[in-house]
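All protein chains but one are shown at their positions in the complex.
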Amino acid sequence: MITGHLPVIAVMTPLLGAILCVLTRSSILAWGLTLIGAAIPALSSLIILVQVLSRGMLSYHMGGWEPPWGIEFRIDAANAFVLVIVSAVGLCCAFFARKSVDEEIPQSSQPLFYTMLLLCLGGMLGVVATGDAFNLFVFLEISSLSAYVLVAMGAQRERRALTAAFNYLIIGTIGASFYVIGLGLIYMLTGTLNMADIAVRISTLGDNTALRMGFAFIMVGLSLKFAMFPLHFWLPNAYTFAPSVVTAFLAGTATKVALYAGLRVLYTMFSIGFLFQTETMLYVFLPLGLAAVFAASITAIFQDNVKRMLAYSSVAQMGYLLIGISLANIGGLMAAVLHLFNHAILKSGLFLAIGCVVYRTGSCSIAAFRGLGHQMPWTMAALVIGALGMIGMPATVGFTSKWFLVLAAIDSGWWFVALSIVAGSLLTLIYFGRIIEAAYLQPAPENSTITEAPFLLLLPVWLLMITSITFGINSELPVTLARAASQALFLDPHNGLPPQVSP
Amino acid sequence: MDKNFFLANYNYWAVVVLMMSGFYVVLSRNHLIKKIVGLNVFQVSVFLLYISVGKIIGGTAPILTGKPELFSNPLPHVLILTAIVVAISTTAIALSLAVRIHEAFGTLDEAGLIAIEHAIERESVQSQ
Partner (left out) sequence: MSATLALGLVLLLPGVGAVVIGLLHHFPNIREAMSLLTASLLFITVLYLLNAHLNADPQQLQLAELLPGLPVVLVTEPIGLVFAALSSFLWVVISAYSIGYMRGMQERRQTRFYIFFALAMAGVMGVAFAGNLLTLFLFYEMLSLSTYPLVVHRETEEARRGGRIYLGILLGTSIFFFLPAMVWTWWLAGGLAFTPGGILTGKIEGTAAAVLFGLYLFGVGKAALIPVHRWLPAAMVAPTPVSAFLHAVAVVKAGVFTVLKIGVYIFGVGFLSQTSASEWMMWIAAFSMVMASVIALRKDELKARLAYSTVAQLAYVTLGVSLASPMGALGGALQIVSHAMGKITLFMCAGAIEVAGGKKYVSGLRGLGRKMPYTFTAFLLGSLCIIGLPLTGGVWSKYYLMKGGADAGEPILLAFWILSSLLSIAYLMPVVVRGFFLPSPAENEPQQSLEPETSKAVPETIREAPLWCVIPACLTGILSVVLYFLIPSITGFVAPVLEGGVPQ
């Protein structure tokens, strides 16, 4: 039965598509393959999500080997939700890629570009789907390696993309190695690599220095990957100089996936009761999350390159996620998962809108935005909607996550945190205000003949923005999903429903 | 701490020394190729950690003969095969990036690269 194989289909289609892509020389064919390779995972993850919600956790045994010996794809409400987010953003970006890539990547290397895009997507989906800690590392590196290449492909327009990719590579590899070291320590203690199995054995171990070391190495490694402040220095340059569609894709997925991996480690491998972990939340994640919100937002205000501005904004948004997680209660976790979803939609949409601007003007400096409000009304309207979402105006998705974050902070009695969250929104208002003011209130340069972006580019942008408004006005669905996801993570996985096993 | 503590765990000490020297090279060297070398040393230390953990003194290769035998744990070794593949790919990409950087900037020295990038930044600000 095909539905039983959906987890592996979702992960393998992009990888297989990548292999086919590399064989073709035609960029249109490669794009078609990319669309298929992104659409099938999107569809399958939707079905998986429905299945998981109705029937509980889904466990797929790779090659029929029983876990903990074989590799297990273990999908509960949390990763089903993240799978949908990643594959949906991937599909939107794949759709956007055609026109944008034509403009930014030389014809001859376009099939290779699509290959990398598919590899990256497949790797990320693998990270999310897998229940095996070492397998997670392999998928993480598949996605990271292709992401380095994708960033470097921006060199056609801006040679600084190369150094940005190099730095990204160095830091990403160090992060991955840290993860492997930590995993090695944990493997020595537990003798298993299956996350659920690790969780069972850790609970019998008690406190132990090697365990702490392993935990620390893993968390630092993943923090590098999800650009936790102050380990974010690779991110602004990589996002700024990458091709537009790559920026949108990475902003919506890469950091999210790494953070998801972090959540798995925190909540599934080490249960919340683990003493060391609660301390980490309170004394490490909370201050760093707050620092990220303020430092990165303030830096964003002073950027003249819009892509870099939004890149810093991404670092700040990761801060919100960390704050939500560090509240160490289910409300905070739920707010964080919800924000992960919202931010993925908004930030990819915004970066795609900027991609439209780059497509027409060839620049993403704030000066290039002058007068665009009248020349590219649809693009700019989408940008405004995205900006309102980021600020957290009601009737956009951004509002719901702010609401639940503040609620969780108040629930914990942390007034200072609640006020910091809303203060961060004000900083967001300032830097988006700069873009919008330039676009609408400053005249276009003389003799400028810029017109609206083509429909093919606008469609995915508006799709994401309409999603933002729809779920902003009726937030029941994402809130329910986020709640189910946080419960799956937070509550003891062994008390949940028995997994439904398929080969 | 007695002597045995050091000797009994000599494999860990080797790993730690390699890891830190690799890490140090990555952070301190300006030349991109040297950074890649450092990164390799760093990764190799991780491989050693896994491999040495799997080895059991007196153990044989894990071939089941039906008799109870002492054998080394094969899983870490297998894992490291995968990790080595990852490391090689990383090195390949890093080196090819280094080639492209040299073509584009004419230097592989990080300080020099930063100086060039700042110059580009200044130009773009002035051109507005």
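For reference, chains read A and B in written order, and residue numbers begin at 1 within each chain.
Please note the rule applied: contacts are C-beta pairs under 8 Å (C-beta built on N, C-alpha and C of every residue); 3 or more make two chains touch, one makes a residue touch a chain.
A quick note: this is a predicted structure, and the numbers were derived from the prediction, not measured.
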Displayed chains contacted by the hidden chain, counting the whole assembly: A
Among A:S365, A:S425 or A:S486, residue touching the chain not depicted: A:S425
Candidate in contact with the missing chain, chosen from A:D102, A:D411 or A:E452: A:D411
Where the unshown chain meets chain A, residue by residue: 388, 391-395, 399-400, 402-403, 406-407, 410-411, 418-419, 422-423, 425-426, 429-430, 433, 437, 440-441, 443, 472-476, 479-480
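Everything that follows uses one rule, which is that only the chains that are shown with their structure count from here on.
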Distance between the centres, which are taken as Cα means, of chain B and chain A, whole angstrom: 26
Chain B to chain A touching residues, read off their complex: 19, 23, 26, 32, 35, 39, 42-43, 46, 49-50, 53, 75-76, 79, 82-83, 86, 89-90, 93-94, 97-98, 100-101, 104-105, 113, 117, 120, 124-125, 128
Of all residues in chain A, those that touch chain B in their complex: 134, 137-138, 141, 145, 148-149, 152, 155, 159-160, 162-163, 165-166, 169-170, 173-174, 176-177, 180-181, 184, 187-188, 193, 304, 365, 367
